[in-house]
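Note that this is a trimmed complex: some chains were dropped, and none of the rest were shifted.
Order of writing sets the chain letters: A and B. Residues in each chain are counted from 1.
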Amino acid sequence: MKQEVNIMEDGFKGNMAPTVVSMLKIKNECIRVVLAETLCTFIMMVFGLGCVAQVVTGNGFFGEYLSINIGFGLSVAMGVHIGGKVSGAHMNAAVSFTMCLLGRLRWKMLPLYVFAQFLGSFLAAGTVFSLYYDAIYHYCGGNFTVSGPKATAGIFATYPAPYISIYTGFFDQVLGTAMLLLCLMALADQRNQPVVAGGEPVGVGLVVLLIGVSLGSNSGYAINPTRDLGPRVFTLMAGWGMEVFRAGNGWWWVPLVAPFIGGVTGALIYKAFVELHHPDLKSTKTRSTEDPECVPLEKCKNGSTEISVCSS
Amino acid sequence: MKQEVNIMEDGFKGNMAPTVVSMLKIKNECIRVVLAETLCTFIMMVFGLGCVAQVVTGNGFFGEYLSINIGFGLSVAMGVHIGGKVSGAHMNAAVSFTMCLLGRLRWKMLPLYVFAQFLGSFLAAGTVFSLYYDAIYHYCGGNFTVSGPKATAGIFATYPAPYISIYTGFFDQVLGTAMLLLCLMALADQRNQPVVAGGEPVGVGLVVLLIGVSLGSNSGYAINPTRDLGPRVFTLMAGWGMEVFRAGNGWWWVPLVAPFIGGVTGALIYKAFVELHHPDLKSTKTRSTEDPECVPLEKCKNGSTEISVCSS
């Protein structure tokens, strides 16, 4: 696939006049970020919800719980490939929020990220609904329910196991998101044992796979407010009704609130136990000096230099 | 395995006279490409169809649906290793078509690619049929059928689930191929978060694994016209009869047509949402300047200038 890469721009110019290309080119950093974050969240969620739909409607023939875990992990990895260097591919409002709190993302970008993530998740739910409509209809006989033996709402949003109390469920979401952010901090800590350069997407995917096989059975490891709310709103509109907000003793707000607490907690625990105590920053060569273009979002801090995010 | 690599050519010369080696050597770039594309498609399809044959005839003892997903993903990865730098290892007419449209492959090469891919797929179907003939015969009692509880045609070509309408099936193939090409574009985009250099085969394999666990149950994720038609023609001749073209309400044309639409759509969506808006091409160092030999396909031209893509 290598040779396809390098001549891309030339070839494209060969097809379209360069002026058209430059006309279409968006230079506003905020719009670029929103486009990328929406697309990567959309792709991640189409793949991810597709895995659940396939296993649920497949009656054990088209995969198993482990397929969902592997699929969701790879979905996140592909999302990071798609949005990685443009928006950071958070795809998760709890990640964006934690990044803001740590000073790695400006607060005024947060609403844009949340909007893009919600939009991507919502559109992905609609796409998966269209794609698997026949299969879902065939599976449940056209009766879209939130609970019971042929429940299908769980394809889109998460619901707790019937034996889980709301306290356990809240702790489950706090812990899961804390583990996610703690691992992400470690994977990215260049003064510790980070993931190999270029392997970030797969590294993040493996964390999500691990959370799935380890912390998934209580409530379906949403660990992501936007991933959960977008599809839930879609199912509300698509025929499952208000039950999607009532089910699980009003479960819907838990994956909306708990991940914010968990994300910050996990990141701070990693800082408190490991990162804060790294010896002697100056003598350690970090990657930032070698590769200064890795920090696109922050170049716009005071708006002075060339790329000025959100100057609109 | 390292030390086996470096002394290969010397050792080979030690066995054969250098003149013989140079006599056998094919310098015509088109023939080289056809040979490599045929071989990598053949190997990919032998492995891939072998996975399905093993699971179908194994009655649940020799693997499961996830085995097929993992196997097909690895099959594609091995194909990329085999054909990678020679033909690009498209192994998929929809990929080749999209590459032409993007200006990364000359249009006059397209028929050669399609021919090689069809030939490789057809021969692979024959090989797997020979290899698993005893197992297939034992499984279905010698009665080769396209549908029913002991259907075996699905080992070779894809068929839709019985509850899928032709519209859903068409959308399924468009979407699946769009996701494939969109992810391939992202994996190869050196100004974003590409797959680590040298990891392209595994990266592409993971995309195919992901499509299998996520978008596979509707119609068996052909997402590839040549992968599907070659084995279908083979089964027509090998005893399954005209039913392979009639089944699924005349399904056969869907994986033949829809992937072209999907492939182009996916690639253009990635361009529209991400690639087109990358800031400032010149200041970004791409790999093409460092590694100019990555564009072998273009050497196949009449040989006058270095690279002049799409001058046809």
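Please note the rule applied: a residue touches a chain if its C-beta (ideal position, glycine included) is under 8 Å from a C-beta of that chain, and two chains touch if they have at least 3 such contacts.
This is a predicted model, so every value here is computed, not measured.
Shown are 2 identical chains; the number of copies across the whole complex in this structure file is 4.
In this text, only the chains that are shown with their structure count from here on.
For the copy pair chain A and chain B, the superposing rotation over Cα atoms measures out at 90 degrees to the nearest 5. The distance from the centre of chain A to the centre of chain B, with each centre set as the mean of the Cα atoms, comes to 29 Å. By the touch criterion stated above, chain B contacts chain A in their complex at residues 64-66, 69, 80, 84-85, 88-89, 99, 101-105, 161, 163-165, 168, 171-172, 175, 179, 182-184, 186-197, 199-200, 204, 206-207, 209-211, 213-218, 269-274, 276-279, 281, 284, 286-288, 291, 294-298, 307, 309-310. Taken together, the chain A residues at the contact with chain B in this complex read 1-12, 14-15, 21, 24-27, 31-32, 35-36, 38-39, 43, 46-48, 50-51, 54, 57-58, 61-64, 66-68, 70-71, 74-75, 77-78, 80-86, 89, 127, 130-135, 137-138, 196-202, 293, 296, 307.
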